[in-house]
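The structure is given below, and queries will be raised subsequently.
Heads up, one of the protein chains got dropped from this complex, but the rest are sitting where they should.
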């Protein structure tokens, strides 16, 4: 693996900067040829990291003759267009989640990737978190037996501004989508049905535009397992990311990460530290491992660890969840996939 | 409180023996006048504990002139008849759960208790477990803020024989009923709606008679909180009894109890002990505290800590849960309570 | 084991009441024939528990023709005289710790017990605590390998009054003696040398009469292991009783017990419960198991689990510790045992 993968980065927002910085500092098998962002002020970040070429036009990255793989960190509506364009240029693609909010667009991307025989990997970084990845390893090693019950707790420390929520696509496609992917990853089976009970308990005003901030989501899996996700936009004690899988041979659970292992006892009791504040802290390493996996899969021609089908299913579960909330009933995934060849 | 409450015990099966033994050894403010069991072989247990009078007829206990309170530990179908008869004799009643599997019978018992102005307390012993009771105390002290999400994990170490399951009344009234009561207790608000997803993953044959052994139950509360219970009849690692309440000001969780606090490290990792095996071990103290509360409420004329209404609601949720499972939809509690004055 | 052991209890102070109450309520294979206390006001406690005969004279217990075993809970100076007298009457003896503060007296007791062929068991109750007993089981099962390092933390929640400390015999014979016994029990080897560093950091005035309230004690064992005990008379967060054994194959540690398993998270962090307050709460079950072992060893003619030699060694280590503190040097146990046939 002496070769270095020549990459180009599209989008230098928060997540684009994380990926670019990781590429420069932590990926000995990658180099960055060019980076783009519509706003020229972002270019300094790339130049300071030693990137030679910057541009405001994403297609300069996609069409650059030296670029072998593009890292797509643009806003969601551009994910599929850039993916399709890059595929046609025979470039491999790492794309941030979600691939798209409609199943049709995802199919289009999937088609382009298949026809042009390139790799597409989606940035579901949590799969690469040591806690969750090691739970999956136990399931694969049959240490849990047949999975019966999956529990995911996923709560943010604070909600985004209401203005953002209005354009977020709703809690399921904006926030829970990570948990939908995690559920499929841990159990290793497709979700067939979704039931949601939810409410706007933190910001009642967001109900006006059909959104909620607190949800309990029941998932049924093809292999018989039943899953439950609980989501909240506001856990005052910090970013709460835990899960548990229970099966015929045992149970495994992953607890939160904290900044230290201290316990302090005084006459009021024992006191321990808060969970790491938010996703940048909690998933710092996971982002790195995730991107490394992409570079490894391209350079060594391995299957993509998170492909278009994974993106399709996560979005389909999100659409079904919204339908369940709106219609107050359990919704089969096949209802939303009816026109799609899964 | 120098007075001793004169009690009589009806039923000397497993749970009757626990209560009788606790009365004799641990209740300085109670004495046992008489005990009954249809099977004379059980009488030796009471006699060995120093009970002076035994009988095969429960009405000998109910009608005994010295008895002030009866402890009803008979099979479920006799709970209401004995409760009604005891109430008419102006005796206070401690009755094992469930009070009955029909709401009509529970109303009948409630009516007799009210008309005769006696105390009725139901044996929902888990409310008196230190872990759960202390969580409730935090909720009452507003340390959690407004409750948003409740999670209960309740898994048995091993299923009863299939023969027992056939007559058990189904998982909801036999096993989950404790969790329904716990949910109302912890959140401090009524359940208004139930949705169930369940399956027979351990013993598929029990589906034939409409039962399941694995369930995820979503509860909606009047105050807006959403709850989720996960049940399994078989956790190979032992009796798993945990819960968590999450709200606007924080979160509290109660973990399992273990026989010791050991951690043993070898080159494979850290190893800790199993949860206490089953309900007799886990709730040993809770049974005692529960019965003590009854004696205290009678002797000091306090309200019953767990009254007929609590029994009614737990059973109603159980009936609604079965309806949800059968009909594959969310069921409002008001549907099953329509004929009842709650 | 249908037979019941006929016992007599000497001394109805705090610990005497615990043992008497346990005998009556929890020892189906024992009965109490008679109880004594110099102060007649204590007699009511025994009478209320159904003991038929009470006396102010300990010798009425020792000489009672029906008594087969005496439970000695008198002040320490009477331990040996009563033990010797009981042995001569061919009565088995359960005696509270310490057997005595001088090695000569302990030898005298040991001789009487041997010559009269009766059982003597000392009340080192902590050996019967589930945490510590299960650590010992791991050591015996060779899960730890050869023991290298032992760590015992033993801290009281609050010091006794200075007036008591003056007559206590000093921290080593009053408090650390339990830890000396625990050290020998866990490691399974004799202590050969002691070094102490200590100070009066809580009540400096107790230095006047040669006592301390904070100590670090280094023990050397015959098998090569090295142990360290840390003692404090005042841990504001409660009774702190932990230990850890480290060896060639691994490590095992026992943590404190708490009243519940709660963790409460708010925006300040996680909060857990205090350790159980003091020895009555922490060792409630251990007292019971300890006494049961005595009854079992007598009725079934098993060796005493904690015999005169154990008492001798614990006291010898205590004497050596005091010598180390006074002389500021490491002291060999053989120095204080020189006149004794160990």
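Chains: A, B and C, in written order; residue numbering restarts at 1 for each.
Basically, contacts are C-beta pairs under 8 Å (C-beta built on N, C-alpha and C of every residue); 3 or more make two chains touch, one makes a residue touch a chain.
Being a predicted model, the structure only gives us computed values, none of them experimental.
S.K.: Write down which of C:38, C:202, C:289 or C:337 is the residue touching the left-out chain.
M.R.: Considering all chains, including the one not shown, the answer is C:202.
S.K.: With respect to the chain omitted from the figure, which of B:56, B:137 or B:272 is a touching residue?
M.R.: B:272
S.K.: Which residue among C:76, C:232 or C:273 touches the omitted chain?
M.R.: C:232
S.K.: Quickly run down the residues of subunit B that touch the omitted chain.
M.R.: 236-237, 263, 265-274
S.K.: Even though one chain is hidden, which residues of subunit C still touch it in the full complex?
M.R.: Counting over the whole complex, subunit C touches the hidden chain at residues 146, 148-149, 151, 153, 155, 193, 195, 197-199, 201-202, 214-216, 218, 220, 224-228, 230, 232, 234-237, 240, 246, 248-251, 328-330.
S.K.: List the subunit A residues touching the unshown chain?
M.R.: On the side of subunit A, residues 25-26, 130-131, 134-135, 138, 143, 249-257, 259-267, 273 touch the unshown chain.
By our rule, only the chains that are shown with their structure count from here on.
S.K.: By CA centroids, point me to the most central chain in this structure.
M.R.: Located nearest the centre of all protein C-alpha atoms is chain B.
S.K.: I want to confirm something about subunit A and subunit C. Since they are copies of the same sequence, is their interface symmetric in residue numbering (over half shared, so same) or not (under half, so different)?
M.R.: Both copies touch with mostly the same residues.
S.K.: With chain centres defined as C-alpha means, what is the inter-centre distance between subunit A and subunit B in Å?
M.R.: So the centroids are 42 Å from each other.
S.K.: Mind pulling the residue numbers of subunit A that touch at least two other chains?
M.R.: Answer for subunit A, listing residues that touch two or more other chains: 236-237.
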